[in-house]
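Input: one structure, supplied below.
As you look at this complex, bear in mind that one protein chain is not there, while each of the others sits in place.
When the chains are written out, they are named A and B in that same order, and each has its own residue count from 1.
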Amino acid sequence: MMDLLDVLFSAGLWAAVLRIATPLILGTLGELLCERAGILNLGIEGIMTFGAMIGWLAVYNGADLWTGMLVAALSGAAFGLLHSLLTVSFGLSQHVSGLGITLFASSLAYYLFRLLVPVVGIPPKILSFQPLNVPGLSDLPFIGPALFTQTAPTYVAMLLAVLMGWVIFRTPLGLAIRMTGETPHAAEAQGINPTAVRYGAVTVGSALMATGGAFLTLSAFDSFIPTMVQGRGWICIALVVFATWRPGRALIGALLFAFFDAFQIRLQTMLTGAIPYQLFLMMPYVLSIAALAATARRARVPQALMQPYRRGER
Amino acid sequence: MSETLLEIANVSKRFGATLANDDISLSLAKGEIVALLGENGAGKTTLMNILFGHYQPDSGHIRVMGKDLPPGRPLAAIRAGIGMVHQHFSLAPNLTVLENVMTGTESLWRPVSDAATGRRRLMELSRRFGLETDPDARLGDLSVGEQQRVEVLKSLYNHARVLILDEPTAVLTTIEAEHLFATLRDMARQGLSLIFISHKLDEVMATADRIVVLRGGRKVAERLRGGTTKAELAELMVGRAVHRPERKMSPPGEVVLEARGVTLRRGGVDRLKAVDFDLHAGEVLGIIGVAGNGQTSLSAVLSGTARRTTGELRLFGAAVGDLSVPEVVDAGIGRIPEDRNHEGVIGEMPLWENAVLERLSRFSRGGLVDRRAAIAFAQRIIDGFDVRGGTPLSRTRLLSGGNIQKLILGRNLIEHPRILIAAQPARGLDEGAVAAVHGRILAARNAGAAVLLISEDLDEVMALADRIQAIVGGRLSPPVARETTERGQLGLMMAGEWEGAHAV
Partner (left out) sequence: MRFERRAHRSTVLVVIAPVIAVAAALALAGVLIALAGSPVLTAYERILTGAFGSRLAATETLTRAVPLILTGLAAAVAFRARLWNIGAEGQLYLGAIAAAALSAELAGGLPSILQIPILLVAAALAGMALLLIPLWLRLRFSVDEVVTTLLLNFVAILFVSMLIDGVLKDPMAFGWPQSKPIDEDGMLPKLIPRSRLHAGLLLALALAVVVHFVQSRTVFGTRSRAAGLNATAAVFAGVPLGRTLVQVAMISGGLAGLAGAVEVMGVTSYVTTELSPGYGYSGIVVAMLANLHPIGVVLAAIFTAAMFVGADAMSRSMAIPTYIADVTVALSLLAMLVAIFFTQYRIAR
């Protein structure tokens, strides 16, 4: 029992929480933006995978780390445009289009990786983002190592959550996005172009997802391994529901989730042998399903989510 | 009143094979109220959608204050001062009143929305035109009448000088409608110009300065209010003499369906509150009311798609428990759903499947569908009920609204049901189809069927019903006899005032 408390009060746990949460925050914000405009983006899993690969590849080929992030974001935006074309312009099934994008983006990532990176025994590495020691704060006992020794993208991700909350609830643009996700023909009647809003939201949202993927290869780890995204995209989709489409709650949800994950990993090492490790690995997925069951009914879903909008065709 | 504000010149618009607007011209002066009169399908809504930029015209143009309006751009129409109050409101139920009004009114790239100024302006407009509203209320929590006020305020907030109202009274009680028209006349006095679309002669004659009649996509007449009569307008609107069938008095039979204290609770709200009625064989019992007062719940309970929370139902004299759809159908109850396109048929399925879906067990053996019998059944409906535009094998989506309704009527009436639950049976149909539907309903009644007619259309209820009950907020008034009841009294009953009503 003392061991458990030790774990809870170790700075390492809390540092890990923020690290694990970062890609989830970015992915969840991206998905949230898409869904607020009325588009479900199941491409997230593949877009994160592609972002992880292309960001890493750029850095591996000499680009600096932030350029790597930018390259990932641009690739995500490109997949977002493709998803928009299929679901907004053509009004096709958002489910199937998203899954198609996931299959396409991840297989393309693997293909390009195999093609452009020589096969060697140990996966090649890059020099990843280093912890940013916030002057003064990082020297504080416990709090310092727990909260203020993260890499720069983690801080950016948390700022983005606040910024996204501001944009959605405080700006005319956010109102236009919400209206488009609720009642696109009402948005159109107010002179807003729902097609443009949806393209924009899906493109920017997909770019965010890709940076979430790139965080994995540029900060959390330093190499690209196929299948490394491991369902994080699907978890983000669950987190959006859990957050009831609010960026602030998405941040809290991602941190909560990361806490359980980090705790689970430590528990796993403590209880080696006693319980099969697979049970621990199942936890994130089971937890996501439980969170969905607990919140789905109460959640106020954007009313036009998954409904194609065609002018003049109500 | 001579300054021309808006000019529509030679506008035409074709959808596939139909010419929805054929060379229509129309002008509107400052402070003027013009009624656009026509029956369903005459092209009124298409014309207004072109004006507002929802559609692009194939030819013709629109000028506001002498300047050409670029076609197909709602934003340009809004900027030019055109506001539109849609029949199905363009409002988001999950947003607040203020948010609904302010959407799109500020530059999208402002770092923060100026809600305080917005609120002030909204309240100012609200006072000036007597359109009361609560800016922080969630729109979905408002009544239909309150939502319409928000829709009007939204246009005023956008500095509208021309206001277009599409069938504005379709969703209002008579009293609310009178209020609305008083407000509209007040707006005209304050310098606004208004076009309202209607097919109701009374309100057109009471409110408009000028009346433009559309028929079959063409402008057939333009009259000043003083220079015409209701009779003339009716003839211009319909063009041909369509006679709606007439109901003849006949003695009712025994009670076949009886409701006592039926209540339906859904989502924490009582949709039906202790509803009582008796339905006799050989009569039409009309349930009149404004949309959203529990009609949907009433027809759902009687159609077998919702289970009543409490109360008693007696069918042919025997108490019945929860009714499922197959039980209702097997008991000989015909059902006409209020939303024929989304509830009545599955557009992607062929006619024959839609004809037999609700009685599939009768058209199957050992779990296999008997296609031949089902197709023959559909053919009988097509022949017997004059369903045009399709064979049993063609997709139902391709039929017109009137023909879909004939298919639905046919699949119910061909079996000579003892009870018919008809929800909004003629809504949105053109005059010819209305006459056909009404004729079928009266024929069923004359043959001894008991008809429960749920309708929002006062004319329809007056034409078909033997007895009438009003539905308001989930409650039913006591029944009144059609023969001894005036329209005015029904208007009061639809607003919930039935204290003095003489029950029969």
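In this section, a residue touches a chain if its C-beta (ideal position, glycine included) is under 8 Å from a C-beta of that chain, and two chains touch if they have at least 3 such contacts.
All figures in this text were calculated on a predicted structure; none of them were measured in a lab.
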item: Sole contact to the chain not displayed, among A:107, A:133 or A:244; value: A:107
item: Listed residues B:168, B:344 or B:392, member touching the removed chain; value: B:344
item: Selected from B:168, B:304, B:417 or B:474 as touching the chain missing from the view; value: B:304
item: Chain not shown, touching residues in subunit B; value: 16, 303-305, 324-326, 329, 335, 337, 339, 342-349, 353, 357-358, 360-361, 364, 367-369, 371, 398
item: Subunit A, residues in touch with the chain not shown (by the definition above); value: 42, 82, 86, 89-93, 95-97, 99-101, 103-104, 106-108, 110-111, 114-115, 230-231, 234-235, 237-238, 241, 276, 278-279, 281-282, 285-286, 288-289, 292-293, 296-297, 310-311, 313
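Going forward, only the chains that are shown with their structure count from here on.
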item: Centre distance in Å when subunit A and subunit B are each reduced to the mean of their C-alpha atoms; value: 45
item: Contacting residues of subunit A [partner subunit B, same complex]; value: 170-176, 178-179, 182-183, 185-193, 300, 302-303, 311-312, 314
item: Contact footprint of subunit A on subunit B as seen in their complex; value: 49, 52, 54-55, 74-75, 78-79, 84, 86, 88-95, 99-100, 102-113, 154, 158
